[in-house]
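Yeah, one chain of the complex is gone here, protein chain that is, but the others are all in their spots.
Moving on, here comes chain A:
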Amino acid sequence: MTTSTDPTVVGFPRRTPEEPLPLSQYASHREQNGLVLSHLPNGVPIWLVTRHEDVRAVLTHPKISANPDNEGFPNVGETMGVPKQDQIPGWFVGLDSPEHDRFRKVLIPEFTVRRVRELRPAIERTVDERIDAMLAAGDHADLISEFALPVPSLVISSLLGVPPADRDFFESRTRTLVAIRTSTDEERATATRELLRYINRLIAIKEKWPGDDLISRLLATGQLTSVELSGVLLLLLIAGHETTANNIGLGVVTLLGNRQWIGNERLVEELLRLHSVADMVALRVAVDDVEIAGQLIRKGEGIVPLLAAANHDTEVFGCPHAFDPERSERRHVAFGYGVHQCLGQNLVRVEMEIAYRKLFERIPTLELAVPLDELAFKYDGILFGLHELPVRW
């Protein structure tokens, strides 16, 4: 096995107010070996992978695992804001094939291109209702709390079959869970427990009185235990909120400055690539000695394929920091790659497309209510996005 010269050790990558787009630092990492050594904020050493080709190689390598039970797995811990859920059965993002595939197979039918297309009218209604509510309330709003977060929340609630009367409970706990700046680790742990308890009750109800919803359909397959099902549902819930909300919020800011592209059919894909909100969520560990880009990664060493770095690789995307929906290259990895690629990606696409179209159609005078450089971006979380997005019309 060949190894390159000693890798450089660099600081943990963080977007900063000076650099909200994926870091220019990534370009120099790519120019070196593409792989650099770094440390997580909690001190755990990791390999950062920054080239598009290498990121795809890591995410499909049979000897590189997503299972946090493996020795050396780079747990981000509480400082990154997401509660540790590794031990919840059904938390299948932390499983490798073939264990992972069993969960994925049961869920795929709920997220096919066709199924998501069937959800369009309901999503359009939800988006319209949120816009109605904003317009009725006045001439300004925080677009994150009034639109970007409620839209995915309402969509996933309706998909799961959460009764309308329970929505307040369900949403307030979810809000605590995703409001990384304003809630404490303890509050999020409590919210997780309460949500799991609620989900279990919901499962019990659906067992007795099945409806036309995802929970009832999954129960009908008989392929998951109820414990597994509750973990799966919690995962869908968490994964479906914050990521989509961040994408909608950041996308609106970009479109406010690029209105000529509104309505372009490749706009959503380009926004997903440009913002790459989940830059460092695909944590992995080598379960054997492996070689990536000529660099030996030893068994038990943690790996962080940087999705934003891959999506801004100049070898693949010309002028990567530019917002250009007409670019010919489509191979972004904003949803990850390999067997763990985001299950809900087609739902996210439709939610974003409808959200932008309706928002700019119905509120053509929409504009920022604060200067661009005063926007509150999430520089400290595991996902990039906006805490608040004050707009007026």
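Things worth noting here:
Definition applied: contacts are C-beta pairs under 8 Å (C-beta built on N, C-alpha and C of every residue); 3 or more make two chains touch, one makes a residue touch a chain; residues count from 1.
The criterion applied here is as follows: contacts and distances are computed from a predicted model.
Set against the options "3-methyl-2-oxobutanoate dehydrogenase (2-methylpropanoyl-transferring)", "Carbohydrate ABC transporter membrane protein 2 (CUT1 family)", "Ferredoxin" or "Glutamate/aspartate transport system permease protein GltJ", the UniProt name belonging to the omitted chain is "Ferredoxin". The chain that is not drawn here is touched, among residues A:Tyr26, A:Trp47, A:Trp91 or A:Phe111, by A:Phe111. Listed residues A:Tyr26, A:Tyr337 or A:Phe384: the one in touch with the omitted chain is A:Tyr337.
Mapped onto chain A, contacts with the missing chain fall at residues 59-60, 101, 104-105, 108-109, 111-114, 330-331, 336-339, 341, 343, 345-346.
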